[in-house]
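Omission of a single protein chain aside, the complex is shown with its protein chains in their original locations.
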Amino acid sequence: MATTFDELAREVLRFRDEREWGRFHTPKNLAMGLGIEAGELAELFLWKDDAEIAEALRDPAYREKVAHELADVQVYLLVLAHASGIALDDAVRAKMTLNAQKYPVEKARGNAKKYDEL
Amino acid sequence: MATTFDELAREVLRFRDEREWGRFHTPKNLAMGLGIEAGELAELFLWKDDAEIAEALRDPAYREKVAHELADVQVYLLVLAHASGIALDDAVRAKMTLNAQKYPVEKARGNAKKYDEL
Amino acid sequence: MATTFDELAREVLRFRDEREWGRFHTPKNLAMGLGIEAGELAELFLWKDDAEIAEALRDPAYREKVAHELADVQVYLLVLAHASGIALDDAVRAKMTLNAQKYPVEKARGNAKKYDEL
Partner (left out) sequence: MATTFDELAREVLRFRDEREWGRFHTPKNLAMGLGIEAGELAELFLWKDDAEIAEALRDPAYREKVAHELADVQVYLLVLAHASGIALDDAVRAKMTLNAQKYPVEKARGNAKKYDEL
């Protein structure tokens, strides 16, 4: 996790550009692809309860499947951020600043309610 | 994009832990949340064609909405990777190595077919 | 639930056509919209465990929210099936016939494994 977002984005875009897939990579297609990969990721957790998932994650073969699906989501996210002219790290920090206002520590602590129900 | 995955994960987890949300953050809930955020991201592109999206992305207010939704997906991804004991940067590289075998440059160039149809 | 799929599809398409939304309703957009609505539906269950959801479903206001999101998914499904020239009822029966082969009662009983792991 010592890689910067910039470095990993560059590696992913090089992989993509070597295959000349750029013209398929419109924001709309990438957002659709990201949703599909999110579904494949979720499939690994469906039908299992939390204890079964914790147990399964100790198995390297299962954890590798999870890693592959996490990677697919991350790849789409990096390419979509690039296509949208958005820096992911800045975006996360800006969103956390916003969320800190919507979910002040004192009100949100230990509480899964949405901000408009707090 | 000069931030490392480790640094951003630490910031996100600190935000989370200050609010004591960790006990809700099972891999299953996080994967479900990630899919929901992917849907909110996609909503920004629905009903628009590629030219309209390119145009809309020049508007800072629209681009900020996209940034917020990209951020939400990235946050869930960082927390889910952490909960699963997986390093996102390593996972992306391992997946690209695998994809390089499934999609060799000569066969995949300019082609959006799935590897099993190449 | 005494309505036929045909009747409900006709009502939905009439609503759509009165608003001249047909030209936006390509299969691709409809599939994307369906995924977005599936996310909004899932959001009603996120952060709640099964007992909390069972409890919440006794509240008419919450059940109405669930009903609205189920309806949105059903609407997209009816319109997408129409746009694809597919009869939903036939499609479900054909898929169940297929699933009956993949998941024979004796092997699948009480078992959430995927057919290729049975």
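Letters A, B and C mark the chains in the order given here, with residues in each chain numbered from 1 onward.
To be clear about the criterion, contacts are C-beta pairs under 8 Å (C-beta built on N, C-alpha and C of every residue); 3 or more make two chains touch, one makes a residue touch a chain.
As the structure is a prediction and not an experimental result, all values here were calculated from the model.
Chemist: In the complete complex, the non-displayed chain touches which residues of chain C?
Modeler: Contact residues on chain C toward the absent chain are 1-6, 8-9, 11-12, 15, 18-21, 23-24, 26-28, 31-32, 34-35, 38-39, 41-42, 44-45, 48-50, 53, 57, 63, 66-68, 70-75, 77-78, 80-81, 84-96, 98-100, 103, 105, 108-112.
Chemist: Touching the absent chain: which residues on chain B qualify?
Modeler: 28, 31-32, 35, 39, 47, 112
Chemist: What residues on chain A make contact with the chain left out of this view?
Modeler: Chain A touches the chain not shown through residues 24, 29, 32-33, 35-40, 42-43, 45-47.
Just so we're on the same page, only the chains that are shown with their structure count from here on.
Chemist: Give me the residue numbers in chain A that touch at least two other chains, ranges are fine.
Modeler: In chain A, the residues touching two or more other chains are 28, 31-32, 35, 39, 112.
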